[in-house]
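Every protein chain of the complex appears in place save one, which is left out.
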Amino acid sequence: MIGLPHYLVLSSLLFGMGLYGVLTRRNAVAILMGIELMLNAANVNFVAFTKFVDPTFVRGHVAALVIITLAACEAAVGLALIINAYRHLETVNVDQVDLLKG
Amino acid sequence: MGLGGFLGSVWQVELVRMVVLAAVVFTFLAVGGPLFLVLAERKISAWIQARVGPKHVGPHGLLQTVADTLKLLYKENIVPHRADVVLFSVAPVLVAVAALLDWVVIPFAPGWVVRDLNVGILYFAAVSSLTVIGIVTGGWASNNKYSLLGGLRSAAQMVSYELPLAFSLLLVATVTGTLSTVRIVEAQPYPAYLYPSVGVAAVVFLVAATAETNRIPFDLPEAEAELVAGYFSEYTPMRFALFQLGEYGSLLASSALFTTLFLGGWKGPFSLPWLGPVGNGLVWFLLKTYAVVFFLMWVRWTYPRFRIDQLLGLSWKVLLPVSMVNLLVAGGLVVIVR
Partner (left out) sequence: MNAEALAFYALAAMVLVGGALVVYSRNLVHAAVSLVPTLLGVAGLYVLLHAEFVTAIQILIYVGAITVLILFVILLTEGATGLRVRQRNEQVPLALGVCGALVVLLWVVLLRVPWGPAAGPLPPYNPGAVGRSFLMPYVLAFEVTSLVILASLVGAIVIARREE
């Protein structure tokens, strides 16, 4: 039978993969994709908890929906920033954006 | 009925039943439909343009599409030089599958629906948004700047028109109080005080659905004179056929959804006694759906096409505010009357 531990293991693996993507990729959009994976892992946790632990007011679903919405907003603004940075700096590799370094 | 309802000891039987049902629906309506629609389009366009159209193959040209399909199957499959082979092959499959998957929630007759999801129309909107990815990927994977431009323009258009489409669906959900397509059909006809709101929503839905399926007057991304054939210029037969299947399939699915939401689905004013409820429902449903398809084809051959900025401006500056105000009005009326 599939229970809560299965979902927790899966979401922590997904979170770890997303974190690996954020830490090791050079392209800014690829880092954003890693962030999306982490947010999805958190969502899976929320929805799993609302089924297996506490379904009052379907709080986990509410939280997951708010997270999905905020992820969309964050992706939109982040990608707008990346486009703007690309126009001025001609690169999207984050290790080449070092204008503030002393 | 929720989506998770089939867990249990007879899941193998249920799985087989779902696969067979899906295969039947897909073959007859979603594949047979577009085959018939391609021919219908050519005949209707011929009638509007005062000529005859295909008439040599089969009686009155009815087998023309079969002949065309056989011809397409014989042609050589070319992959462009230095194109991305994996994405190139995956893109048309994605478009065709997304166009077929939304048939799961359409009720053809009382009791005849593949699965009555309790988030029916939301599922339809969600699956239709999958086609955009197939189009962008196909446009990029062709390694051709016209394809890429066509793909990006088409994606921008489809994403812009998803909003008015979603607002129309939301209005129907507000008025009937449910997201399930079967219960929406049962809740029709709508009370008379809601006719103006629902009428506006129906018009918005039609315009948005035409734009979503890339039909004229919104077909700039695949216009022959502008972009060769847009995002599918580089696609030879089988894959081109899959793209066409996706396009005509989603046209038919949008018409079927329009019939379900606004025209009463399988309900009809009178019923022929020898067909029984299921047969009658099916007949009325097909009549209404094909009437909508005929109307959309009529529009196609009558109007010139929009420019890309007019197209996007129409969605964001006209349809979106109109749908929002309409939703407020309808919601207000529903609250006041109850």
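Read from first to last, the chains carry the letters A and B; within each, the first residue is number 1.
The rule we apply is simple: a contact is a pair of C-beta atoms (placed from the backbone, for glycine too) under 8 Å apart; a residue touches a chain by one contact, two chains touch by 3 or more.
All of these numbers come straight from a predicted model, not from anything done at the bench.
Contact with the chain that does not appear here is found for just one residue of B:Leu21, B:Val93, B:Val114 or B:Ile133, B:Ile133.
Set against the missing chain, the residues B:Ala155, B:Leu242 or B:Leu296 yield one that touches it, B:Ala155.
The chain not shown here touches chain A at positions 1-2, 4-10, 12-21, 23-27, 29-30, 32-34, 36-37, 40, 43-44, 47-48, 50-59, 61-62, 64-66, 68-77, 79-84, 86-87, 91-93, 95. Hidden from this view is one chain, which touches chain B at 2-4, 6-9, 11, 15, 84, 86-87, 90, 117-119, 122-123, 125-127, 129-130, 132-133, 136-137, 140, 148, 152, 155, 159, 162, 179.
Operating definition for what follows: only the chains that are shown with their structure count from here on.
Rounded to a whole number, the gap between the C-alpha centres of chain A and chain B is 32 angstrom.
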